[in-house]
Each structure stands twice: as structure tokens, then as C-alpha cells.
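First, the structure itself, so that you have it in front of you.
Of the protein chains in this complex, all but one are displayed in their positions.
By letter and in written order, the chains are A and B; residue numbering begins at 1 in each of them.
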Amino acid sequence: MIKRLFILMMLAVMAVIFLNLAGNYRENTELSRLGHYYAENGPQELGAPNLVTAVVVTYRGLDTLGEVTVLFISAAGVGLLLRRTRRKQDDEDLEQGDRAEETAGVHKPASEIVETATELLLPMVILFGIYVFLNGHLSPGGGFQGGAIIASGTMFLLLALPESHISRLMIAVIESLSGFSYVVVGVLGVLLAGGFLDNRIIDPGTYGALFSAGAIPLIYVFVGLKVGFELSAVLDRFRKEDTGPL
Amino acid sequence: MVAAFFTDVMLQPLGIYVLALGAGFLVPLFDRAHRGSAMLVFMGSLAGMVAIAALNLYAIINGAAVIDIETAGIAPPFAINLRFGLFEGGVVLAVNIAALLGAWHYLPSLKQHASALLLYLILVMGINGMVMTRDLFNLFIFIEITSIATYALIGMERTGTVLAAGFKYIIATSVATAFFLLGTIFIYYQVGTLNIDDIISHGALIHGPIGLIATLFVLTSLLIELKPYPANGWGLDVYETANSGIASLISVGVSAGVFFALFKLLPLMDAYLDSIAVVAGATFLLSNIIGLKQHNAKRLLGYSSIGQMGLLTLALVLLEQLDAGAQIALVVGGLFVNHLLAKAGLFWLAGIVDRTNIKDWASIARRPELLILLGLMFAALIGLPPFPGFWAKWELVMLLGSADQYGWILLVLLGSLLEAAYLFRWFSHARKRDDELTEHVCSFWQPAPVAIAAALLVAIGFGMAGTMDLDVPAMFLPLLAGFGLWLIDGLPARVKQLAMLLAVAAGGYWLTQELTGINQLFSYLLVAGGLLISIATIYRNDVRNGFYPLLAVLLLSLAALLRASTTLEFFFSWELMTLSSYLLITLARAGIKPALAYLLFSLGSAYFIFAGFAAAFASTGSILLADLGNVSSPGLVFSLLAAGFVIKMGGFGVHIWLPDAYAEADDDFTAMLSAVVSKAGIFGLVIIAAQLGIRSDIGLDPAYVLGWIGILTATFGALMAVFQEDIKRLVAYSSMGQLGYIVTGVALMSHLGWVSALYLTVNHFLFKGILFLSIAGIVLRTNERLMYKMGGLIKNMPVTFVFTMIAIIAMSGVPPLTGFGGKWMLFNALMEKGWYWIAALAFFSSAVAFLYMFRLLQTVFLGQRKLEHAKLREAPAILLVPQVVMIAAIMAISAYPKLLLDPLSAAINPWIANTLVWDGFALQTHYGYWNAPLIMAIVGGVWMVPLIILLLVSLTMKIQKVEQFNIVYAAERPHRPEDTHFAYNFFAHYDRAIGFLVRPRATAFWNAVIEWSHTLGSSLRVFYNGNGQTYALFILMYFVAMVLFNGGLGS
Partner (left out) sequence: MSLIADTPISLIVLCSGLALVLIGLWGMLTQRNMIRMIVGFSLTDTGVHMVMVSIGYVTGGTAPIINDAVPIAEAASRVVDPVPSALVLTAIVIGLGVTAVMLSVAIRIYKARRTLMIDECTESKW
């Protein structure tokens, strides 16, 4: 009880600190130095109408590569943690836990409505996902958003057809190759343009067109694929807790 | 284009990312294709990362410009940039090397899963990124990459304990990173940029409560990641439970990245440097106190690791405050690389040995290579030479001294001492052979990464010495000789001994040939004397692994000590001597425990000396020993240094290590300790007395105190010797007491006082050398150390008896042998100075000394012989040879003291004008004269006349020879000689009278100190209750405290 009280006290002090923050906060009336530069020069420099995309993919491209890496390693980490216990190798209680799971873990089949709806929606969801990442440089959206939409398609699939099989090999190949290609595009930036992850290795093309803004759409394709498949893999692993070799 | 790919990308620092990410992404595919290829790619990438860092750092050291990597072809601050300068390069290279070696160690676990390989690879890349990035938000990303990879690798083992620790770790670090993100965004709000250099140059824009809170968010978050006390239980749990491979990488790699991030952002933290220093200092000291209570090997390493990070942070902040940016590379860099390699090596070793409780580490007692590695790592961690930590600590303490920051010096030294206590306690456990434990088995290659880390530590330490304008060859010669002898340690003992003698003779000659004055005198004593005693060491016929290499290190470091012209060289050799003599004591089976006390008191002594040198440097700005006399506060410097030397000599109150160490060390090594090693303390005392006591006319009060300490040591040493049953302990206490006279002699600060001190020093060398070597022979033959179990050995060991007797006469101070002259001069000098009370005590203790000396001779050699001792032989000739030389020296000096007194006087003359007045062979003072040849002649006559008469009588008269148990000899024949043995509790009657004086009060005091520290340790660790929520709460409190302390709620 004393501990509870203490926690509340600490949170109260935290609240006072936060009030201090909020009380001194004045809404910006103009862009920050960085924001101003991007708004002024972003479109001309990179040819991407969506400034957020320009910042995400190019100006702060290293962040985004890191972000992709984070997703990659958390998918790998989830896989590593939830790998199936190999008999005789891991310890006893784990093994018992797994066996209990196997006997009890009969998946309930989904209702017909869900199944039918999924069959109808799934292609559209995936298509929409692709649309979102392809148009990331023009309109709201991008690789992560598109990838997340694709993964939600996987979610549908898993809900509707719990026994459906998702190919590990395919996931691994796409995940690895798209990640690797991203790095290759980044390196090409050094060789062909101004620096690592510079998107101007490809002719920027017509401003506002689908195939414009240099390598941004290309990168977003890789990111979209990678994110989509990685999130799907994570979902799949949470479902089965069995990954086998990654 | 291919060429450009290599020159512009792969060979640039950027190549580290490209390599790690490219390989990381592809590892799963390689794994599917072929398991081995994945491992190849993995190890190859790590090696490549090391190579890239090394190449670029090499270029920068050779004058290339700092490499700034711009991304996206846009200049910062509008795009993210990376930097690879000297510091970045150093840290990246060190981390990558540790990661590569760690991967080697960790590979058996890692290779089970392709994802583990890629996680490790990306984890290392994340650390590199934390070091190189110049963007605040990008830093956050790299912190998160590192964190997530760490979480997954911790959890890889999937036992409940590891997972629970991992969960606490995740909760704690994610709270910290949430804080970081909040701070970052509010900094962006105020400055409008995320580039670190840009933020720093616009630092003024960070203002008001928002600026303060935002900065504190960032700062606290980084500090939390460095695991400050008490908000670090989560880190300890992971260190304790996780696989050694990942624990080592967290301890050295992740911490390095975070630490470097803090370093980068430090210009923003100007207002909070005090808070950081307090936090870091407290962490260093407190985790080392708590470490005393810990017996779990890896958790103990955790405490040490946290402490070291505290020390690093403290050093960084203090240097920043002192505007000593130029020293950061040496101090912080040295401490950093020292911690990195040593701690990683220890974690790997813990993984290899795989014993949870440090008491079970006895399983490696028969694995010398593992023991050596363990010892090297421990020595490095506490900053013993020649490791990088030594140089870094030296520089840090000197800097702190010159800024009058004595509080911080105390904290750094105290913390180091505590760390030494628990690390070397661990080492003691590992040394202790326990036949019940199963021996540790590991493959030949398993410890290889640890060995490489150790080699790197030595190499870097050597390199650091090279930058400091010192007499490096002389300083490293002892180590080189030791290493060379270690290589031939498998040869027969005789060969090893011969090699050792040759090495020490040649090395010692080279080191000491140019010395003059007092140093030259001591070189005869320490080097030639040490060699003389070393001759006897062959008397045992076992292999004595490690003995000769260490002995060479010890003797040559003594020689190097004499040669030292700077305080740094002096301290280096001093520490080397301490370490080698400690290890030599542990070679005896029962010596391990006393050796620990020896080491700790020796280190305590070394730290006093260290502080004294720092105080001297503060005042003169010079590390030359010759400049010691110019200090402005000689009293302080003298007191600190004298305290150090007196501890090393076993002064009254701090002597408790001495009897145990002397008693339990190998018998011949005890002779070395008492006759030779103890002289190093006297040498130090004489040097500082010469430099400080005389030259600067003040410091007399400390000298008077020193005089009292000396005489009390003499008195109590003698009193305690009286009541010993163990022959070695008796002589050990006697040795302590005799050194007391010398201390008093030095403290007199007069010509006669110093002559008597040096004279007694030489004399002490001679008679203690003889006594301990005689004892070695007696113990060898009887296998006993308790005197009442001996008796009547005169018949078996007549030569030893004669030698012992001569030594005792020389020691006791009765005419005609050397001791008389020493005492006579000392009393004269005391009277001359007017120290009457001290003189009175000196008389008293001399009288007491007769009691134990008499007992030594009588109970061992005279009286009834034990039945089982009937067939004992004389001591081995090789033991007697050095004694013959020393007896000859005693005789020569006794007859012609001028032989010795003239050179002594000449050595002292540069400091104090000669007051010795010679009248022919007689030495004159106010109180009388001493004509040694005359005395010799008279006493010789007094002895010879009765002897001749008795011989004549025995030739002319018929004398009945009496066997031992002949009824004629006693009124009644005893059943067994022991029943009536008089020697047990020989001085019981005195015990009733003065025994209260010698109750072990000092021991009780020091035991209480240990008790207190342990109690303190247990009360300090109550915070670590194992509950993840409590740990999270501490993190919150930590932040709140930082805000409140810095007045964050002011408006």
C-alpha cells in the first residue's frame, strides 16, 4: 500500500513536471528551420510532392533504413523467442508447456461470413496496400503504411483460415532480398549521386507523376514489401509459435 | 564502378553499415542454402568491420582529416551525417574487436539459429551507429536497434530466469528510451534542428523550464542506460543470468555506445555536470561496496561493470569541469579500453568456467592458463601496471590532485581498493585447490579470445607507456624477464633457477649500474642480496611452477624501483613489486588467504603513496622525484607517503597482514620478504625523508609522529613475538619490530639517526636472511613450525645452530656483533635529539627482544630431542651457502664497522653534514665511543679463554658421555620427552603480567572494518528486490530527483 502511495506521489510529481512543459508551450506560428528548408527546397531538390516522404526516405533516409532494420530484427527476435522447442535440447518445463499447447491448441474454424468476406476483401486489401506504397511520394502514405495494410490482409487470412499455410521460404526470400536491395540502392546513391541513400540516382522524371522523385518509389516498394512480409511473419509466429529455421 | 564501390563505400566508415546490414539481411538466405556459409558471412562481416575501423583510424592517426559522411547528398543539418574522428574511430575499433572476439566465444550458441547471427551482427552495427551518428533522433534509432537486438539475444536461452531478467531489462530500457524521445522532441521544439553540432552551436536556444526538462530527459535516459546506482537492478539481473556472450557485449559494447552518446551531448549538459559527477561517483563507490557481499560470479562482474562505467563517467565529467580536454584520450580512453577488454574477457572466462559461485572456481586451480588469464584481467581492472587502466588512473589522480579535488581522489582510490578486495578474493578461491571439486575441462581454443584480449591489454598498456616520456625499457624489463622465464617454466627446476639468476643478475646490473648514493647502497642490498637468497631456493626438489618467473619480476622491479627518477616510474615498479610478491605468497598452499590481506594492505599502502605523489604534483607540477623537495606543503606530502611506506613495512596497527603472510609463504620466500622486500619500504622512507624532511626544514611534526610509530612498532613487535609458538610467526613479529627501530632512526632526521637506520637495515638484511633460511632448513627437516614440537636439534643440525646463534647475537645488540653498533648509534642519536621517552621504549623493547631470541635458540636446538627427530640430517648445503656469506659479512662488519659506516655516511652526506667523528677505529659521540675492533678482541678473549680451559679439561679428564634418556641426566626417566616439555607456553608467566598489551586489538579492529563494509553492502543493496516494477519506479524517481535537484520545478 505504501508502495502504491509512493507511486502515486511520483506520478504526481511527474504530472507537475508535465504541467510545467505544457504551461510553457506556445504553439508554433512558423516552421522550424529544418521544416522551412524542406518546404522550400524539398520539391525541387528531390521531386517528391509529399514532404514527409521526402524527409523520411531521403533527408532522413538513414533513420528509415534503421527503422527497416528495427522491424527486421524484431521479426527475427520474435522468431527466435517463439521458435519451437526442440526436444532433448531445451529444458523440461518448456517442453511440457509446448506439449500442453499442442493437445489443447485446436483452432476454432472461422464462420462462413468471415471466410467469404475475406476471400472478397483480401485481394483488394493487398492491392490497396500496393497502391499506398507506390504513391507514397505523391499522397499520404508510403512503404510502412502500405506494408501495414498488406499485413492486415494477412491478418484477415489468418482469422478466416486459421489453418492456412504461409510459406516461410517466400517470406524469408522477400524479406532478405528487399532489405538487401534497399542497401544496394543506398550504396548506389554514393556511387551515382551525392551520398548514401540519395534518391537522385534515377532521373526525377515529371514532377507529380507516378514514376518520379528518383529512387523514392523504388525504395518504397522494397520497404512496402519488406514491412508487409515481416509483419505477416510476426503475426504468423504469434499464431503458431513455431518458426523452424527462419 | 567496382573500384569506386570499394574506395568510396566499403573502405569508408560507411562500409561498416553496408557490410553489417547487407550481410545481416542476407544471413537467413545463406543459412537456408548452407549453414556453414552463414557463419562464414557472419564472421567475415565482423572481421570486415574491424578492418574498416582499423584502416580509417590508422589514416586519422597519421594525420588524415576527420571523416564526415553526409547522407542523401545533402549537407547537415538538413540530412543526417556521421562522423569518424579520432575518438569515434577508437571506440568503434575497440567495440568491433571486442565484438569479433566475443562472437568467437559466443559462436557455439549463436550458430544454432540464423536469426541469432543476424541479431548479433546488427547489434554491433547499432553500437557503431550510436558512436558515429551526429543526429539526435538517429541516435535514438541506433539505441533502439541495439536494445531490440539485445532483448532478443538475452531471451534466446528461454529459461524462466533469463526471460524474467530480460523482461525487467526491456521495461527499464523502454522507459528510458521513451524519456529520450520526449527530450529529443522538446529540444527540436526549441532549437528547430536535430543535428547534434547544430544543437550545440544553438545551445542558447534551449532555455527555460522546457529546455531544462528536455535536457534532463535526454541526460537521465542516457545515464539510466549506463545503469547508475540505485536504478540498475535490471542490468544486474541480466548480467547475472544471461549468456556470457551477450552479457559481455552489453557490459562493454552497449555501454560504450551509450557512454559515447553522453560524451557527444556533454556540451549541452554544462549546467548538470555536478549532478552527473555525484551520480557517477556514487555508482562507482557503492557498487564496489555491494560487490563485497556478492558471490555469484557473473553478478559480481555486473557490479564491477557498473562501477567501471561510473568511474568512466566520473572521469569524463571531472575532466570536462577541469577543462582538461587534452587528457580525455589518455584518461577516459585508457579506462575505457581497459574496462572493455578486461570485462569482456572476464565475462567470457565466466562463460567458459561456468561456475556460478565464485567459491566453486577452485575447479580451475589446476588450469594455470585460465588462472593466469583471470589474474591478468583482475590486475587490469583495478589498474595495476602495465595495463591501460594504470596509466589512466595515474593521469586522472594527478589531474585531480592539481585541481585540489582530494575528495574525488579518495573516492577513486577507495573504490579501486574495494574492487580489488572482491576481485582478488575471487582469485583466491580460484587458486585454492580443492580435491573434491571436479577439474574444469575446456578445449584448448576456448580461452583463445580471452588470451587475445589479455595480449591486447598488455600491448596497449605498453603503447601508452611509450607516449609518456619515461624510461620504458627499464620499467618493462621485469615483465619481459618474467615472461621469458615463464616460457621455459616447463624445464627442470635447476635450469629454471639458473636462468632466473642469470636474468636477474644481468638485468639488475643493467638497471642499477649507474646508481649512486643511497640508491646504490640499496641496490647492493636488494639486487645482490636478493640474488644471494635466491641461490637457496633450489633446496626444495619440487617443480615450483611460476616461482622463478615471479621471483625475477619481483627482484627486477625492485631494481627498477631504485632506478626510478620520476614518481610515475617509482609507482609503476612499486605496484609491480606488490603484485609479484602477492602472487609468490599465493604459491604456498596455505598462503592464499594471508596473501589476500597482504595484497589489500599493500594496495592501501600504494594508494597512500599515489595520493602523496598527486599532492606533490599539485604543488610542483613535476613528477620528478628530485622535485619532491620543492613542494609547498611538505607536511601533507610527507605524511601521505610515509603512511604508505609504513603500511608496507607492517607498522604498528596496520601490521596484521605481516605475521600471516610471513608465516604462510614458502619458507625460502619468507626470507626474501623479510630480508629484501621489506627494504623497499625503508628505501621509500629514506628517499622522502631526504627530499622532504631535510630539504624543506618543516615536516618535523610528522617526523616525530613517525618516530613514535616506529618505536611502538618495535615494542609491540617484540612483545607479540614473545608469545608465539610458531617459529616463523615469532621471527615475523621480530622482523616487524626490528623494522620499527629503522623507522624511528629515519624519523630522527639527523645524520647519526640515518646512519644507524641504514646500518640497522643492512644488519636486518643479514640476520633475517640467515634466520629465515635456517628456519627453512629446520622446517624442511622436521616438517614442523611449532617450537614446542622441536628441541635438541643441535645434535642433528650443528651448523644451522651456530648460524642461528650468530644471527641472534647480531640481532640482539649485544657485543661484539653488528647489532650492538646499530643499537648504540640509535640510542646516541635519540639522546642527541632529546627523544627520551622513545629512547626509554627502545631500551624496553630491546630487553623484551631477548626473551624471544633466547627462546628461539633454546627450544629448538637445546633441551630434549624428540624421538622422531633422532635421524634428522643437517640442512641442505644450498641453504647454508648464502648463510655462510652473510655470516662472513656480519663478522667483517662487526670487526670493522668502518667498512659499512663510511659508505653509509658518504651516501647521507649530500643530505646532512657528516657528524661521525672517528678516532682511529673508535666512533665518538657526546655520550662515549665505540671501538668495534677492541670490543671484538675483548669479547673474543672472554670467550676464548674459558673455551681453551674447557678443552684442556676435557682432554685431560675422563668425562662420561650421557645418552639422551640416561637416568644420570634427569632424576627420573620420562616416558616421553613431550610430557615434561618446558617449551610449550614458555612465557605464560609474562603473559599474566603484560599479556593485555598484546591482545589482538588491531586484528579485531580490521575485522570490524570488514564487518562494517559488509553490513553497509547489504543495506545498500536492499533496493535490488528483484521486482521489475520496483526497478521501473527507481528510474522514474531518478528522473524526478534529477529535475528537483536542478530546480526544474522552479517556475
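Everything that follows uses one rule, which is that a contact is a pair of C-beta atoms (placed from the backbone, for glycine too) under 8 Å apart; a residue touches a chain by one contact, two chains touch by 3 or more.
The shown structure was predicted, so the numbers you read here are calculated from the model rather than taken from an experiment.
Only one of B:F25, B:Y189, B:Y229 or B:F820 touches the absent chain when the whole complex is considered: B:Y189.
Residues of chain A in touch with the missing chain: 4, 7, 10-11, 14-15, 18, 21-22, 25, 27-32, 34-36, 38-40, 42-44, 49-52, 54-56, 60, 63-64, 66-67, 70-71, 73-75, 77-78, 81-82, 91, 93-94, 97-98, 101, 138-140, 142, 144, 208, 227, 234, 237-238, 241. Residues of chain B in contact with the chain left out of this view: 137, 141, 144, 147-148, 151-152, 155, 158-161, 163-168, 170-171, 174-175, 178, 181-182, 185-186, 188-189, 194, 233, 236-237, 240-241, 293-294, 299, 1021, 1024-1029, 1032-1033, 1036.
In this section, only the chains that are shown with their structure count from here on.
With centres set at the average Cα position, the gap from chain A to chain B is 53 Å.
Taken together, the chain A residues at the contact with chain B in this complex read 3, 6-7, 10-11, 13-14, 16-17, 20-21, 23-25, 28, 32-35, 37-38, 45, 58-63, 65-67, 69-70, 72-74, 76-81, 83, 85, 90-91, 93-94, 169, 172-173, 175-177, 179-180, 183-184, 186-187, 189-191, 193-200, 245-246.
Residues of chain B that touch chain A in their complex: 1, 4-5, 8-9, 14, 18, 21-22, 24-26, 28-29, 31-32, 69-74, 77-80, 82, 113-116, 118-119, 122, 125, 129, 133, 135, 137-138, 141-142, 144-145, 148-149, 151-152, 155-156, 158-160, 186, 188-189, 192-194, 208-210, 213, 1030, 1033, 1036-1037, 1040, 1043-1044, 1048-1049, 1051.
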